[in-house]
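What follows is a short report on a single structure.
All protein chains of the complex are present and in place, except for one that has been dropped.
A and B label the chains in the order they appear, each numbered from 1.
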Amino acid sequence: MKTKSLIESLLFISGKPLSVGKLSEILKKDKQEIETAAEELMAELNTEAKGIHIQKAGSSYQMATNPQNTYIVKDFIKSEQTGELTKPSLETLTIIAYRGPITKAELEQIRGVNCSLIIRNLLIKGLVEAKEDREKMATTYNTTFDFLRFLGLNRVEELPDYEKLNSNENLKKLLEKDSAGQAEEAKTNEE
Amino acid sequence: MKTKSLIESLLFISGKPLSVGKLSEILKKDKQEIETAAEELMAELNTEAKGIHIQKAGSSYQMATNPQNTYIVKDFIKSEQTGELTKPSLETLTIIAYRGPITKAELEQIRGVNCSLIIRNLLIKGLVEAKEDREKMATTYNTTFDFLRFLGLNRVEELPDYEKLNSNENLKKLLEKDSAGQAEEAKTNEE
Partner (left out) sequence: MSYKIKLEQFEGPLDLLLQLIEQEKLDITELSLAKVTFQYLEYLNNEKDIATEELADFLVIAAKLLLIKSRLLLPQLEIEDEEGIDLESQLKIYREFYEASKVLTKMIGKKKFLFPRERMVIRIEKIFNPPKTLTAEKMKEIFSQVLHGLEVWVNLPQEVLIKTISIKERIANIQSMISQQATLRFGELLRSTNSKTEIIVTFLALLELVKQRTITVVQESVFDEIVIKRLSGEEREVINENPL
(Lines give C-alpha, C1' and ligand atoms only; values in the text may rest on other atoms or scores of the structure.)
Protein backbone atom coordinates (compact mmCIF):
# COMPACT_ATOMS: atom_id res chain seq x y z
CA MET A 1 0.00 0.00 0.00
CA LYS A 2 2.63 2.46 1.12
CA THR A 3 4.99 1.23 -1.59
CA LYS A 4 2.49 2.12 -4.28
CA SER A 5 2.19 5.68 -3.00
CA LEU A 6 5.96 6.04 -2.79
CA ILE A 7 6.41 4.80 -6.35
CA GLU A 8 3.79 7.25 -7.49
CA SER A 9 5.62 10.13 -5.79
CA LEU A 10 8.95 9.14 -7.27
CA LEU A 11 7.66 8.70 -10.81
CA PHE A 12 5.96 12.07 -10.52
CA ILE A 13 9.03 13.92 -9.32
CA SER A 14 11.61 12.29 -11.57
CA GLY A 15 9.99 13.14 -14.90
CA LYS A 16 11.89 10.34 -16.58
CA PRO A 17 11.60 6.54 -16.65
CA LEU A 18 12.65 4.70 -13.49
CA SER A 19 13.56 1.02 -13.65
CA VAL A 20 12.39 -1.59 -11.17
CA GLY A 21 16.00 -1.92 -10.10
CA LYS A 22 16.40 1.79 -9.42
CA LEU A 23 13.08 1.95 -7.54
CA SER A 24 14.01 -1.02 -5.41
CA GLU A 25 17.32 0.63 -4.58
CA ILE A 26 15.72 3.94 -3.53
CA LEU A 27 12.90 2.35 -1.56
CA LYS A 28 15.04 -0.44 -0.10
CA LYS A 29 12.45 -3.06 -1.01
CA ASP A 30 12.96 -6.16 -3.10
CA LYS A 31 12.26 -6.06 -6.80
CA GLN A 32 9.33 -8.43 -6.60
CA GLU A 33 7.48 -6.15 -4.20
CA ILE A 34 8.27 -3.11 -6.33
CA GLU A 35 7.01 -4.73 -9.47
CA THR A 36 3.77 -5.91 -7.89
CA ALA A 37 3.07 -2.44 -6.52
CA ALA A 38 3.96 -0.73 -9.81
CA GLU A 39 1.67 -3.01 -11.78
CA GLU A 40 -1.15 -2.37 -9.35
CA LEU A 41 -0.60 1.35 -9.63
CA MET A 42 -0.58 1.10 -13.40
CA ALA A 43 -3.87 -0.78 -13.45
CA GLU A 44 -5.37 1.84 -11.19
CA LEU A 45 -4.24 4.84 -13.19
CA ASN A 46 -4.55 3.70 -16.77
CA THR A 47 -8.27 4.27 -17.13
CA GLU A 48 -10.16 6.78 -19.20
CA ALA A 49 -11.11 8.91 -16.22
CA LYS A 50 -7.55 9.62 -15.13
CA GLY A 51 -5.43 12.48 -16.39
CA ILE A 52 -2.14 10.78 -15.56
CA HIS A 53 -1.17 7.35 -16.87
CA ILE A 54 1.86 5.14 -16.42
CA GLN A 55 3.78 3.79 -19.36
CA LYS A 56 5.99 0.75 -19.22
CA ALA A 57 8.95 0.16 -21.48
CA GLY A 58 11.11 -2.85 -20.73
CA SER A 59 11.38 -2.91 -16.95
CA SER A 60 11.03 0.86 -16.59
CA TYR A 61 8.02 2.93 -15.66
CA GLN A 62 7.25 6.51 -16.58
CA MET A 63 4.39 8.89 -15.94
CA ALA A 64 2.67 10.63 -18.81
CA THR A 65 -0.61 12.31 -19.57
CA ASN A 66 -3.61 10.25 -20.69
CA PRO A 67 -3.16 9.93 -24.48
CA GLN A 68 -6.79 10.99 -24.94
CA ASN A 69 -5.90 14.38 -23.52
CA THR A 70 -2.99 15.05 -25.84
CA TYR A 71 -4.86 17.73 -27.78
CA ILE A 72 -5.31 19.86 -24.69
CA VAL A 73 -1.68 19.51 -23.73
CA LYS A 74 -0.78 20.89 -27.14
CA ASP A 75 -3.14 23.83 -26.63
CA PHE A 76 -1.51 24.53 -23.33
CA ILE A 77 1.97 24.58 -24.76
CA LYS A 78 0.83 26.87 -27.53
CA SER A 79 -0.72 29.23 -24.98
CA GLU A 80 2.60 29.32 -23.14
CA GLN A 81 4.38 30.50 -26.26
CA THR A 82 2.06 33.18 -27.53
CA GLY A 83 0.56 36.30 -26.10
CA GLU A 84 1.88 39.73 -25.26
CA LEU A 85 4.12 40.08 -22.26
CA THR A 86 2.62 41.11 -18.94
CA LYS A 87 3.93 44.20 -17.19
CA PRO A 88 6.12 42.22 -14.76
CA SER A 89 7.57 40.24 -17.68
CA LEU A 90 8.33 43.41 -19.64
CA GLU A 91 9.98 44.90 -16.58
CA THR A 92 12.13 41.82 -16.10
CA LEU A 93 13.09 41.73 -19.77
CA THR A 94 14.12 45.38 -19.64
CA ILE A 95 16.23 44.90 -16.53
CA ILE A 96 17.98 41.95 -18.13
CA ALA A 97 18.61 44.07 -21.25
CA TYR A 98 20.13 47.02 -19.40
CA ARG A 99 21.91 45.08 -16.67
CA GLY A 100 22.76 41.72 -18.24
CA PRO A 101 24.58 39.50 -17.52
CA ILE A 102 22.56 39.41 -14.33
CA THR A 103 21.78 36.63 -11.83
CA LYS A 104 18.31 35.66 -10.71
CA ALA A 105 19.11 36.86 -7.18
CA GLU A 106 20.12 40.30 -8.45
CA LEU A 107 17.01 40.52 -10.61
CA GLU A 108 14.86 39.67 -7.62
CA GLN A 109 16.55 42.29 -5.47
CA ILE A 110 15.76 44.92 -8.07
CA ARG A 111 12.19 43.84 -8.70
CA GLY A 112 11.44 42.90 -5.11
CA VAL A 113 9.60 39.71 -6.09
CA ASN A 114 10.44 36.16 -6.98
CA CYS A 115 11.15 35.90 -10.73
CA SER A 116 11.42 32.15 -11.40
CA LEU A 117 8.28 31.80 -13.50
CA ILE A 118 8.87 34.99 -15.45
CA ILE A 119 12.41 33.99 -16.37
CA ARG A 120 11.12 30.64 -17.52
CA ASN A 121 8.57 32.38 -19.69
CA LEU A 122 11.17 34.70 -21.25
CA LEU A 123 13.42 31.73 -21.94
CA ILE A 124 10.62 29.85 -23.70
CA LYS A 125 9.94 32.87 -25.89
CA GLY A 126 13.55 33.08 -26.92
CA LEU A 127 13.94 36.62 -25.58
CA VAL A 128 16.48 35.75 -22.93
CA GLU A 129 19.25 33.18 -22.60
CA ALA A 130 20.99 31.60 -19.65
CA LYS A 131 24.70 31.10 -19.12
CA GLU A 132 26.76 29.56 -16.34
CA ASP A 133 29.02 32.15 -14.73
CA ARG A 134 31.87 30.17 -13.16
CA GLU A 135 33.18 33.12 -11.17
CA LYS A 136 29.85 34.03 -9.59
CA MET A 137 29.00 30.30 -9.36
CA ALA A 138 25.55 31.19 -10.64
CA THR A 139 23.44 31.27 -13.75
CA THR A 140 23.35 34.66 -15.43
CA TYR A 141 20.85 35.97 -17.95
CA ASN A 142 21.23 38.04 -21.09
CA THR A 143 18.89 39.15 -23.84
CA THR A 144 19.21 37.07 -27.00
CA PHE A 145 20.67 38.28 -30.25
CA ASP A 146 17.30 37.61 -31.90
CA PHE A 147 15.59 39.98 -29.53
CA LEU A 148 18.13 42.76 -30.05
CA ARG A 149 17.76 42.40 -33.80
CA PHE A 150 13.99 42.60 -33.38
CA LEU A 151 14.54 45.99 -31.68
CA GLY A 152 16.78 47.01 -34.56
CA LEU A 153 19.94 46.94 -32.46
CA ASN A 154 23.27 45.22 -32.86
CA ARG A 155 24.42 45.38 -29.24
CA VAL A 156 22.74 46.14 -25.90
CA GLU A 157 24.97 49.21 -25.61
CA GLU A 158 22.88 50.76 -28.37
CA LEU A 159 19.82 50.90 -26.09
CA PRO A 160 18.84 54.53 -25.37
CA ASP A 161 20.81 56.08 -22.49
CA TYR A 162 22.54 52.74 -21.89
CA GLU A 163 25.63 54.16 -20.16
CA LYS A 164 23.66 56.31 -17.77
CA LEU A 165 20.97 53.79 -16.90
CA ASN A 166 23.31 50.84 -16.66
CA SER A 167 25.44 52.50 -13.98
CA ASN A 168 22.62 54.07 -11.97
CA GLU A 169 23.68 54.91 -8.41
CA ASN A 170 20.57 53.61 -6.64
CA LEU A 171 20.95 50.33 -8.41
CA LYS A 172 24.53 49.98 -7.27
CA LYS A 173 23.66 50.87 -3.68
CA LEU A 174 20.77 48.44 -3.60
CA LEU A 175 22.79 45.52 -4.90
CA GLU A 176 25.69 46.26 -2.56
CA LYS A 177 23.43 46.66 0.44
CA ASP A 178 21.51 43.52 -0.25
CA SER A 179 24.50 41.34 -0.83
CA ALA A 180 25.81 42.52 2.54
CA GLY A 181 22.46 41.90 4.21
CA GLN A 182 22.12 38.48 2.70
CA ALA A 183 25.56 37.46 3.79
CA GLU A 184 24.62 38.42 7.32
CA GLU A 185 21.36 36.55 7.19
CA ALA A 186 23.09 33.49 5.82
CA LYS A 187 25.46 33.66 8.77
CA THR A 188 22.69 33.78 11.36
CA ASN A 189 20.90 30.95 9.62
CA GLU A 190 23.91 28.75 10.01
CA GLU A 191 23.95 29.12 13.74
CA MET B 1 -15.89 13.94 -15.51
CA LYS B 2 -13.81 14.63 -18.55
CA THR B 3 -12.96 18.08 -17.18
CA LYS B 4 -11.43 16.51 -14.10
CA SER B 5 -9.17 14.32 -16.18
CA LEU B 6 -8.13 17.25 -18.38
CA ILE B 7 -7.29 19.39 -15.36
CA GLU B 8 -5.25 16.53 -13.98
CA SER B 9 -3.29 16.30 -17.25
CA LEU B 10 -2.67 20.04 -17.39
CA LEU B 11 -1.50 20.31 -13.80
CA PHE B 12 0.80 17.36 -14.40
CA ILE B 13 2.30 18.81 -17.55
CA SER B 14 2.70 22.44 -16.51
CA GLY B 15 5.14 22.13 -13.62
CA LYS B 16 3.84 25.41 -12.24
CA PRO B 17 0.64 26.55 -10.56
CA LEU B 18 -2.34 27.12 -12.85
CA SER B 19 -5.12 29.50 -11.93
CA VAL B 20 -8.82 28.79 -12.39
CA GLY B 21 -8.79 31.56 -15.00
CA LYS B 22 -5.97 30.03 -17.00
CA LEU B 23 -7.53 26.55 -16.83
CA SER B 24 -10.86 27.92 -17.96
CA GLU B 25 -9.15 29.69 -20.86
CA ILE B 26 -7.36 26.57 -22.09
CA LEU B 27 -10.27 24.19 -21.56
CA LYS B 28 -12.84 26.70 -22.79
CA LYS B 29 -15.16 25.99 -19.87
CA ASP B 30 -16.57 28.45 -17.41
CA LYS B 31 -14.76 29.11 -14.16
CA GLN B 32 -17.48 27.62 -11.99
CA GLU B 33 -17.23 24.26 -13.74
CA ILE B 34 -13.44 24.34 -13.54
CA GLU B 35 -13.48 25.08 -9.86
CA THR B 36 -15.99 22.34 -9.06
CA ALA B 37 -13.97 19.78 -11.00
CA ALA B 38 -10.68 20.93 -9.46
CA GLU B 39 -12.08 20.66 -5.96
CA GLU B 40 -13.40 17.19 -6.68
CA LEU B 41 -10.04 16.13 -8.03
CA MET B 42 -8.36 17.58 -4.98
CA ALA B 43 -10.65 15.65 -2.65
CA GLU B 44 -9.95 12.46 -4.59
CA LEU B 45 -6.18 12.78 -4.63
CA ASN B 46 -5.43 14.22 -1.23
CA THR B 47 -5.60 10.99 0.72
CA GLU B 48 -2.90 9.07 2.49
CA ALA B 49 -2.76 6.34 -0.14
CA LYS B 50 -1.93 8.64 -3.04
CA GLY B 51 1.56 9.66 -4.06
CA ILE B 52 0.44 12.85 -5.80
CA HIS B 53 -1.55 15.56 -4.06
CA ILE B 54 -3.01 18.85 -5.23
CA GLN B 55 -2.31 22.08 -3.39
CA LYS B 56 -4.34 25.23 -3.55
CA ALA B 57 -3.09 28.76 -2.92
CA GLY B 58 -5.33 31.68 -3.73
CA SER B 59 -7.27 30.58 -6.80
CA SER B 60 -4.43 28.48 -8.24
CA TYR B 61 -3.74 24.77 -8.15
CA GLN B 62 -0.50 22.86 -8.29
CA MET B 63 0.52 19.22 -8.13
CA ALA B 64 3.01 18.05 -5.55
CA THR B 65 4.10 14.92 -3.74
CA ASN B 66 2.27 13.60 -0.70
CA PRO B 67 3.96 15.18 2.34
CA GLN B 68 4.16 11.79 4.04
CA ASN B 69 6.53 10.66 1.33
CA THR B 70 8.87 13.58 1.83
CA TYR B 71 11.59 11.53 3.47
CA ILE B 72 12.05 9.34 0.42
CA VAL B 73 11.57 12.06 -2.21
CA LYS B 74 14.04 14.36 -0.48
CA ASP B 75 16.76 11.75 -0.72
CA PHE B 76 15.95 11.19 -4.34
CA ILE B 77 16.18 14.78 -5.54
CA LYS B 78 18.78 15.76 -2.95
CA SER B 79 16.86 18.90 -2.17
CA GLU B 80 18.71 21.49 -0.18
CA GLN B 81 15.53 23.24 0.79
CA THR B 82 15.89 23.51 4.53
CA GLY B 83 13.23 26.05 5.29
CA GLU B 84 15.37 28.26 7.50
CA LEU B 85 13.48 31.43 8.30
CA THR B 86 14.15 34.13 10.84
CA LYS B 87 11.72 34.67 13.70
CA PRO B 88 10.31 37.98 12.39
CA SER B 89 9.85 36.43 8.95
CA LEU B 90 7.95 33.53 10.45
CA GLU B 91 5.79 35.81 12.52
CA THR B 92 4.90 37.87 9.46
CA LEU B 93 4.27 34.73 7.41
CA THR B 94 1.99 33.35 10.10
CA ILE B 95 -0.16 36.45 10.07
CA ILE B 96 -0.33 36.54 6.27
CA ALA B 97 -1.21 32.84 6.16
CA TYR B 98 -4.07 33.14 8.64
CA ARG B 99 -5.32 36.54 7.62
CA GLY B 100 -4.47 36.83 3.92
CA PRO B 101 -5.39 38.67 1.80
CA ILE B 102 -4.08 41.32 4.15
CA THR B 103 -2.70 44.81 3.57
CA LYS B 104 0.64 46.04 4.81
CA ALA B 105 -1.10 48.52 7.10
CA GLU B 106 -3.14 45.74 8.72
CA LEU B 107 -0.04 43.61 9.11
CA GLU B 108 1.82 46.42 10.80
CA GLN B 109 -1.16 46.97 13.05
CA ILE B 110 -0.79 43.45 14.35
CA ARG B 111 2.99 43.30 14.58
CA GLY B 112 3.47 46.87 15.75
CA VAL B 113 6.48 47.13 13.48
CA ASN B 114 7.12 48.53 10.05
CA CYS B 115 7.05 45.49 7.77
CA SER B 116 8.23 46.88 4.42
CA LEU B 117 11.58 45.14 4.35
CA ILE B 118 10.32 41.82 5.68
CA ILE B 119 7.53 41.74 3.11
CA ARG B 120 10.01 42.52 0.40
CA ASN B 121 12.24 39.64 1.49
CA LEU B 122 9.29 37.24 1.65
CA LEU B 123 8.24 38.34 -1.84
CA ILE B 124 11.74 37.71 -3.12
CA LYS B 125 11.83 34.28 -1.49
CA GLY B 126 8.55 33.55 -3.22
CA LEU B 127 6.77 32.72 0.06
CA VAL B 128 4.34 35.59 -0.29
CA GLU B 129 2.69 37.24 -3.27
CA ALA B 130 1.16 40.65 -3.76
CA LYS B 131 -2.07 41.56 -5.47
CA GLU B 132 -3.85 44.83 -6.13
CA ASP B 133 -7.15 44.95 -4.27
CA ARG B 134 -9.28 47.40 -6.21
CA GLU B 135 -11.94 47.59 -3.53
CA LYS B 136 -9.55 48.36 -0.72
CA MET B 137 -7.43 50.46 -3.09
CA ALA B 138 -4.37 48.82 -1.63
CA THR B 139 -1.93 45.99 -2.20
CA THR B 140 -2.84 42.81 -0.37
CA TYR B 141 -0.61 39.86 0.48
CA ASN B 142 -1.17 36.13 0.44
CA THR B 143 1.04 33.13 1.06
CA THR B 144 2.16 31.08 -1.96
CA PHE B 145 2.65 27.46 -2.91
CA ASP B 146 6.23 27.61 -1.75
CA PHE B 147 5.03 28.47 1.74
CA LEU B 148 2.51 25.63 1.74
CA ARG B 149 5.23 23.30 0.52
CA PHE B 150 7.41 24.17 3.50
CA LEU B 151 4.61 23.23 5.85
CA GLY B 152 3.54 20.16 3.92
CA LEU B 153 0.01 21.49 3.58
CA ASN B 154 -2.34 21.41 0.65
CA ARG B 155 -4.17 24.61 1.50
CA VAL B 156 -3.99 27.33 4.16
CA GLU B 157 -7.28 26.20 5.63
CA GLU B 158 -5.41 23.12 6.93
CA LEU B 159 -3.40 25.30 9.33
CA PRO B 160 -4.09 24.54 13.01
CA ASP B 161 -6.90 26.70 14.45
CA TYR B 162 -7.41 28.32 11.06
CA GLU B 163 -11.09 29.05 11.60
CA LYS B 164 -10.49 30.70 14.91
CA LEU B 165 -7.57 32.88 13.94
CA ASN B 166 -8.98 33.74 10.57
CA SER B 167 -12.21 35.09 11.96
CA ASN B 168 -10.96 36.61 15.19
CA GLU B 169 -13.57 39.15 16.26
CA ASN B 170 -11.20 41.44 18.15
CA LEU B 171 -8.95 41.64 15.16
CA LYS B 172 -11.78 42.51 12.84
CA LYS B 173 -12.78 45.36 15.08
CA LEU B 174 -9.25 46.54 15.45
CA LEU B 175 -8.62 46.55 11.74
CA GLU B 176 -11.92 48.17 10.87
CA LYS B 177 -11.35 50.94 13.36
CA ASP B 178 -8.07 51.65 11.81
CA SER B 179 -8.73 50.95 8.18
CA ALA B 180 -9.87 54.37 7.03
CA GLY B 181 -6.66 56.21 7.77
CA GLN B 182 -4.31 53.37 7.08
CA ALA B 183 -5.68 52.32 3.72
CA GLU B 184 -4.74 55.70 2.40
CA GLU B 185 -1.29 55.45 3.85
CA ALA B 186 -0.81 52.01 2.39
CA LYS B 187 -1.74 53.32 -1.00
CA THR B 188 0.89 56.00 -0.97
CA ASN B 189 3.50 53.66 0.42
CA GLU B 190 2.91 50.85 -2.00
CA GLU B 191 2.60 52.90 -5.15
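Note that a contact is a pair of C-beta atoms (placed from the backbone, for glycine too) under 8 Å apart; a residue touches a chain by one contact, two chains touch by 3 or more.
Just so it is clear, the model here is predicted, and its values are computed rather than measured.
Asks: For the full complex, which residue in A:30, A:84 or A:135 touches the chain that was left out?
Replies: A:84
Asks: Go through chain A and note every residue touching the omitted chain.
Replies: Interface residues of chain A facing the absent chain: 12-13, 15, 63-65, 73, 77, 80-82, 84-85, 90-91, 93-95, 97-98, 110-112, 123-127, 144, 146-147, 150-153, 158-161, 165, 168, 170-171, 173-174, 177.
Asks: Please identify, in ascending order, the residues of chain B that touch the omitted chain?
Replies: So the residues of chain B touching the missing chain come out as 12-16, 53, 55, 62-68, 70, 73-74, 77, 79, 81-83, 85, 87-88, 90-91, 93-95, 97-98, 109-114, 116-117, 120, 145, 148-154, 159-161, 165, 168, 170-171, 173-174, 177-178, 191.
In the analysis below, only the chains that are shown with their structure count from here on.
Asks: Mind checking the centre-to-centre distance between chain A and chain B? Centres are C-alpha means, answer in whole Å.
Replies: Roughly 20 Å separates the two chain centres.
Asks: If you look only at chain A, which of its residues touch chain B in the complex?
Replies: Interface residues on chain A, with respect to chain B: 1, 4-14, 26-27, 48-52, 63, 65-66, 68-69, 72-73, 75-76, 79, 108-109, 112-114, 116-117, 120, 185, 188-189.
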